[in-house]
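The complex appears here without one of its protein chains, the remainder shown in place.
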């Protein structure tokens, strides 16, 4: 599974990387990400996830060849 | 006393004219104006009056050589 | 006519009442400030229809000195109230064609809430209070003064106005 991260998340992870583990949903993905960087817990709680054509929630069934976009909060203000 | 009227008021009065009568306040001015054109009653009720440096009300003491500006409602909308 | 020297000049170095087309693009180009994170521009333009009638063009008339003074007062008040970096307004007089700007208001502030609110406040007050009048010329050759501020019918006072509320979605 390919992972792309943006903005402040790049201070926790490399911008693009792959995960070999079988990951079925975003909750499992978060566990994998915390295994890579345990300090990312707070920021990951604020992030949304997207696959190709839109945002996904934990009900979305992730597949091996998906590219998951991890999206921190927008610029706001 | 010089009178200047604007916009829709020009359909009731000439744009600039003089009144020879002694006029002490805006109520008396309205009576004079209605004597010139009795159909102007409705529009005159919606108008404000100004002398030189600002709007005036009926308390303002008009003098013989004042120029009174008669101001219909603004363009609004 | 009352000489314009009877009224103090507007706070901003712009011509409040303009007999020539408003250059809203040039005004926007100049409206920047290093402390302003938000610029809001409003342009009131002439529509080709009003209340079901086809409009050919508008003609605006004003009492120049009094309108200039009032617009200056409104701008100064808004600048103070909302801590604006920039507040300017110009109103066209004379014949204005369809699609041309009849009035422009630009506000700039640190954050956007203030720029939006002040901009709306300024245009509402100018439209309701400044001695500027609109005559609509229709394609059928007739014309009509008006569509004017009618707040007095509600407030009972020609000097008391009701200003706009944010529009709800349709």
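Order of writing sets the labels: A, B and C. Residues in every chain begin at 1.
By definition in this document, a residue touches a chain if its C-beta (ideal position, glycine included) is under 8 Å from a C-beta of that chain, and two chains touch if they have at least 3 such contacts.
This is a predicted model, so every value here is computed, not measured.
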Checklist entry - Which chains here touch the chain that is missing from view? => result A, C
Checklist entry - Which is it among C:15, C:49, C:139 or C:155 that touches the chain not included here? => result C:49
Next on the checklist: List every residue of subunit A that touches the chain not included in the displayed model.
Outcome noted: 4, 6-8, 11, 46-48, 50, 52-55, 67, 69, 71-77
Next on the checklist: Need a quick check: the contact residues on subunit C for the chain that isn't drawn.
Outcome noted: 24-25, 28-29, 32-49, 81-83, 98-99, 110-120, 123, 164-170
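Everything that follows uses one rule, which is that only the chains that are shown with their structure count from here on.
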Checklist outcome for this item: Distance in whole angstrom between the CA centres of subunit A and subunit B is 73
Next on the checklist: Using mean CA coordinates as chain centres, what's the gap between subunit B and subunit C in Å?
Outcome noted: 25
Checklist entry - Residues of subunit C that touch two or more other chains: which are they? => result none
Checklist entry - Which subunit B residues reach two or more other chains? => result none
